[in-house]
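What follows is chain A.
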Amino acid sequence: MATIPVETGFIIAGLLFLLGLIGVLVRRNIIYILLAIEIMLNAAGLAFVVAGAHWEQPDGQVMYFFVLTMAAAEVAVGLSLVLQMYHKFNTLDANLINRMRG
Partner candidate 1 sequence: MILAGLLIITAGGGILAWVVGAWSERACRWVALLALCADLALLIFVWVSYSASGGALMEPPWLLQIDYPWIGPLGIRFHLGMDGLSLLLVTLTAFLGIASVGASWTEIREHVPAFHLTLLWTLAGTMGVFLALDLFLFYFFWELMLVPMYFLIGIWGHEGRVRAAYKFFLFTQGGGLLLFAGILGLYFLHARNTGVYSFQYRELLQGVASSSFAFMLMLGFFLGFAVKLPVVGLHTWLPDAHTEAPTAGSVVLAGLMLKTGAYGFLRFALPLFPNQSAELASAAMILGTIGILYGAFLAFAQTDAKRLVAYTSISHLGFALLGIYAGNRLALQGAIIVLLAHGLSTGGLFIVVGALQERFHTRRMDELSGLWSSIPRMGGVAMFLAVASLGLPGLANFVGEFLVLTGTFAVSPVLAAIAALGFVLSSIYSLWLIYRLFQGPERRMKEAPDLGGREMAIFGAIIAVIIWLGVYPQPVLTTAKPTVDSLVSSATYVMQAADEFGERERSPYEETGAPEAEYDER
Partner candidate 2 sequence: MTSADVLHLLPLIVLAGGTIIGMLGIAVYRDHILTLVITLGTLIGAFVTLRFPLHSPNEYITPLVQFDGYAIFFLGLLFLTALAVAVMSYGYMRGRAVVREELYILLLIAMLGCSVLVSSTHFASFFLGLEVLSVSLYALAAYLRSQPTDIEAGLKYLIPAATSSSFLLFGMAMVYAHTGTMELSGLAQFATGTWHKSDLLALAGMGMILIGIGFKLALVPFHFWAADVYEGAPAPVTALIATASKGAVFALLLRYFSAMGIQVREPFFVIFTVVAIASMFLGNYLALFQSNLKRLLAYSSIAHMGYLLVAFLAGGRLAVTAVMFYLLAYFITTLGAFGVLTALSNKDTDFSHLAGYRGLVFHHPLLGTVLAVMMFSLAGIPLTAGFLAKFYVLFAGVRSALWLLVLVLIVNSVVGLFYYLRVIVAIYQPVPLTPEESRAGQPYRPAPSASLIGGVLLVVLTVGLIWLGVYPGPVIRWIEALLGL
């Protein structure tokens, strides 16, 4: 199996990460923001896998499992919060949750 060069892998991961970041920054709907964060986490996971593959170690993939698990936990908490937010604020617009400031 021909290995993909580590640079290529990192460029893809970096692009993915950047996409996710842009998503977080430009989207106002909180669900999309969570989605974009997932993309960023997975980009990082990809980077681990690439790096692990480069060094021919399992560590990268192990890390990816951790990332997956934690992402799932985060999303679980995140979505429940979104639910509550919808109850209280009647909106999913992230710009509108700013009762506290200053």
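Everything that follows uses one rule, which is that contacts are C-beta pairs under 8 Å (C-beta built on N, C-alpha and C of every residue); 3 or more make two chains touch, one makes a residue touch a chain; residues count from 1.
For anyone wondering why these and not others, all candidates are chains of the complex that A comes from, given by their letters.
No experiment lies behind these values; they were computed from the predicted model shown.
Which one of these touches chain A in the complex: 1 or 2?
2
Note which residues of chain A are touching candidate 2 in the complex, please.
6, 10, 13-14, 17, 20-21, 24, 30, 33-34, 37, 40-41, 43-45, 47-48, 50-52, 54-55, 57, 59-60, 62-63, 66-67, 70, 73-74, 77-78, 81-82, 84-85, 88-89, 94, 97-102
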